[in-house]
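Of the protein chains in this complex, all but one are displayed in their positions.
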Amino acid sequence: MRQRNRLAIAAVLTCTAALTAGCGGSSTNEPSAALEGRGPITFVAGKDEENVNPKIVEAWNKAHPDEQVRFIELSSSADDQRQQMVQNAQTKSDAFTVLDLDNVWTTEFAANRWISELPREQFGVDKFVPTTVETSLYRDRLYGVPATSDGAMLYFREDLLAKAGVQPPTTWEEMRQACDKVLALPEAAGMSCFAGQYEKYEGLTVNFAEAVHGAGGVVTDPNGKPQVNTPEAKRGLDALVEGFRAGTIPRDAITFKETETRRAFMDGKIVFSRAWPNQYSHAAKNDGSSGVAGKFDVAPLPGVAGPGVSSLGGHSLAISAFAKNKATAVDFIKFATAPEQQRLRLDQGSLAPTLSELYDDPSMQAKYPYLPLLKKSIEGAEPRPRVIKYGEVTDVIQEHVYAALRGEKPSDQALADLQARLQELTGQQ
Amino acid sequence: MTTEAETAAVPTSGQARGPRRRRSPQAAAAARLAGVLVSPTLLVLGLVVVYPIVAALRQSLFTEGQGVDADGFVVEGEQFTGLGNYADVFAGPAAARFWNAVWNTTFFTTTTVVLEALLGVVMALIMHRAFRGRGLVRASVLVPWAIPTAVSALLWRWIFASDGVVNAMLGTQVLWSADGAPAKLAVIVAEVWKTAPFVGLLVLAGLQVIPRDVFEAARVDGANAWQRFAHITLPLVRPALLVAVLFRMLDSLRMFDLPFVLIGQQKGSVETLSMLAWQEATNVRYGPAAAYATIMFCYVAIVAFAFVKLLGADLLGEARSQARTARKPGKAVA
């Protein structure tokens, strides 16, 4: 009887093993370096707020009947997007052609040969804000063309600051002093001073990097070596830790992602908030949804020691190494990053452009008063660590910083542990 | 391939042994029939589950290239490491995290399954009573189960938000979604809410196939409500309840979405084994991810095996006669 059972199981296993063997490797595509071939391609991106990408695809398709682009819409979660793109590369499928990559993924995708190198001279990279191009490079070779960018700004309650007679702060110390005066106002009863994003997710890495850079430190040095166990980095982290301890940052900000920060600011619970530019239009809405419409303004981020430094956000367009019709893909990337499409993205999706000229355009500045400030923020922004294992690096940063913010670990120990883990992760490169 | 599986799934043709009915040609026919009837299930499972499991087992013995060549490219190809990935899990730098995840998984499974079983039985008993609007009650019990997990996890995330409705109602300022004991509690509440109906519905179905005259007979015999429940109802719904609990256990040992969305990644107080496996896979460390998955598989298998052996004789065959004798007093002749 035993034997029979085993037979049955063995048969199922053989059957599946046969499947594995029979199907492996038959239709996989080897990566090719040449950007050749014309014909239909796909453009893969997460869903965006105002469907800008489908509109760009539509415009392209009208002009290129023989090289149609099919838009593949991914989930709006960045984790899902990355996972699907990685899976596509793992299966060496040619289903995805042009990828809309978050700039922190560029290094990983390039080093794994999941995306093709692009001819720098063809894309006129000088016209872009330099920092955005930098995040599309790996070992000085171009792997993506920046399509959107993002830099943080300090949102503040102009009405309250005016009443208290203080100027927008440029350092954390000034911000604390401003708060002392503002919070003494009767209108500010029950308010807290400042909040960014401190929940355990990518936003925490962003906010931690900003604190460290604003204190004159770095997360990784120009050679890619982690440098978080330094007095500067400690000063940056301590500013956040101290903020929580002193109540400058409200206690529940440890659960804040972008939505919660925006709500806290728009509900009049905080005086200052660190946020992305696309919050501007929401806070300015006059339909009663925003409690701060007409009462707020934006300023550059304050730093712990001197002016603040934003972390750089944004996406660039890359070509999957396993795709067909890469010549068409190159043309499509040029089209999708042209001034016209970038303007469309800004107008309809509140997405910051990557071309310098758009920031300097007076008609654009009239429409978006924060543009000059945003340009400065992006020009001075620091990219997050550009490492192959970015996923793991951001995980360990979050782990240790979160522990420090919650008071589970003193900041110097958190940073020493973090340094050790980061060295382990980047040392293998 | 098909024929192979089919013939293999007819394991006993010609040799079936029936203790009471020794009609051997019929027995042979029955065995053949059994093979035909069982094979579609085995085929589907073989294709969709066994094949990936075999692939994962193989994967767990390899590691992906970690080195980088002179041009900065990750060196392609996998290396065979034998049980290296497993050794890392148990004794590597992440071992503490692994044991924490084992503990969390076990804790969540124990607490939620016990609560779900209790609640589910209560729900089933109440739904079983005849009253007007019973259909409506049954439908509303389905609601938590019918909401997609991602949506319900998000719903609970906002219910448990720092300025959410729970804190407002309790007048507290608990940061539920931050790490710690409140996070554990939030996960348990949300999980039990969502899946108690699963147990309830299966137990209800079990109740419905008990003939009413069984209860009547007991009532005539003067049994009170508790006695009727403990000595008649419970034994009779036992098979259905055990299946429900077994599958709830299997599911909650693999719990993933709910803590992931409700509390977040990498929160030590709620991190489960599935989340660890996911984390490794998402960092393109497929070897270790497969090792975690395999270890989990073994753990789940041991738990399930122990459960079936300890409690569920009726689940695996032989007890059929037992069930029949249990119903005999009530239903003498059908």
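Per-chain residue numbering starts at 1, and chain names A and B are given in the order in which the chains are listed.
Just so it is clear, a contact is a pair of C-beta atoms (placed from the backbone, for glycine too) under 8 Å apart; a residue touches a chain by one contact, two chains touch by 3 or more.
To be clear about the criterion, contacts and distances are computed from a predicted model.
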Taking the list "Cytochrome b", "Carbohydrate ABC transporter permease", "Ion-translocating oxidoreductase complex subunit A" or "YceI family protein", the UniProt entry for the undisplayed chain gives the protein name "Carbohydrate ABC transporter permease"
Which displayed chains make contact with the chain that has been left out?
A, B
Looking at B:Phe73, B:Phe229 or B:Phe256, which residue reaches the missing chain?
B:Phe256
Which listed residue, A:Asp66, A:Glu121 or A:Asp287, touches the chain dropped from view?
A:Asp287
Would you mind spotting which of B:Val75, B:Leu118 or B:Val165 touches the chain that isn't drawn?
B:Val165
Full-complex contact with the absent chain, from B:Gly84, B:Pro182, B:Pro239 or B:Gly264:
B:Pro239
Among B:Pro25, B:Pro148 or B:Gly171, contact with the omitted chain is made only by B:Pro148
What residue numbers in chain B mark contact with the hidden partner chain?
9-12, 15-18, 27, 30-31, 33-35, 37-38, 40-42, 44-45, 47-53, 55-56, 122-123, 126-127, 129, 131, 135-152, 154-156, 158-159, 163-165, 168, 193, 197-198, 201-202, 204-206, 208-209, 236, 239-240, 242-243, 246-247, 250-251, 253-254, 256, 273-274, 277-278, 281, 286, 289-290, 293, 296-297, 300-301, 304, 314-317, 320, 323-324, 327, 331, 333-334
Contacts of chain A with the missing chain: which residues?
1, 4-5, 8-9, 12, 19, 23-24, 26-27, 42, 44, 46-49, 51, 54, 72-77, 80, 84, 87, 90-91, 93, 95-96, 203, 257-259, 262-263, 276, 278-279, 282, 285, 287-290, 349-351
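The rule is simple: only the chains that are shown with their structure count from here on.
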Distance from the mean Cα position of chain B to that of chain A, given in whole angstrom
37
Given the complex with chain A, which residues does chain B contribute to the contact?
1, 4-5, 7-9, 11-12, 42-43, 45-47, 50-51, 54-55, 66-68, 71-74, 76, 161-163, 173, 175, 177-179, 264-267, 279, 282-284
Within their complex, chain A touches chain B through residues 1, 4-5, 7-8, 10-20, 79, 82-83, 86, 108, 110-113, 138-139, 199-201, 251-252, 254-255, 260, 388-389, 391-392, 395, 398-399, 402, 406, 428-429
